[in-house]
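Apart from one protein chain that is not included, each protein chain of the complex appears where it belongs.
Up next, chain A:
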Amino acid sequence: MAMLVDTDTKTELGFPYWKPIRRLFGPESPFFSSGNIERELLAKQVALDLSEEEKHTLQNLVDEGGSREVFCPIVGCGAHLISLEHFEDHYNGRHTASCSVCSRVYPTSRLLSIHVSEAHDSFFKAKVARGYAMYECLVEGCGLKFKNYKGRQQHLVDKHKFPSSFEFFKKAHLSKKARQKQHRKQSIHRSEETSSKMDIEGETIDGLVSAVSKLSTSDSSPPSSISFGRRNTRGLAFVPRAVQREKKAADSVPTGAKQ
């Protein structure tokens, strides 16, 4: 707001007159500090108040009686989920972004696809051997590629400040039994590369149905488009919607529809 004051002229006052201007403050400006404090004080309280609210919700759930627990039927998982919704969440999380060759699970499709290329794709290996830069940077939006794993690793540390201890691909420490199982699976995979998708789906759906009572299923990974009913099926065998559609052709609910 200050005007440079010119005190040389005797007639002119040289006064910094009032000039209306817009005033903008940075978010951390002291101007805003009292408002900021209000936010954090109540944030602390919320952590305690939530337990009040949660108590009431728990009370209601408990009052409704009984449990709706579901055990994940996929063998080796054994996860215990508290409701159908949690199961669907769990299923989408844990059993749909998994590598069909080695069963490693990744939190994004992109990371899964990078893993599959780098660990199992012979075409990828061939290009690497011929000197192409095939190893992608893991950070979304970066776009750089490198000729080898170490080069990409170095880039992550240098450019993206990853810790040097970070390892994208960790060698698994499997028990002897697990190694044998995996070896068997890999040879099946190689010989079944042209089998139809429908067969794999059919095999797994049946497996899921029987798994509730037996907790055993086939080894192949499940298809990506399975959705689960919202009805409370307590007391009944847990039956995915896709299976119901197979048995009753008249069912009008589309596959994979998640409400």
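By our rule, contacts are C-beta pairs under 8 Å (C-beta built on N, C-alpha and C of every residue); 3 or more make two chains touch, one makes a residue touch a chain; residues count from 1.
Please note the rule applied: contacts and distances are computed from a predicted model.
Novice: Among "Golgin subfamily A member 7B", "glutathione transferase", "PAT complex subunit CCDC47" or "Importin subunit alpha", go ahead and choose the protein name stored in UniProt for the chain not displayed.
Specialist: Hidden chain, UniProt protein name: "Importin subunit alpha".
Novice: Which residue numbers on chain A touch the omitted chain?
Specialist: Chain A touches the missing chain through residues 1-3, 5, 7, 13-28, 31-45, 47-59, 61-62, 65-69, 77, 79-83, 86, 89-90, 92-94, 96-98, 103-112, 138-142, 156, 159-163, 165-166, 170, 173, 175.
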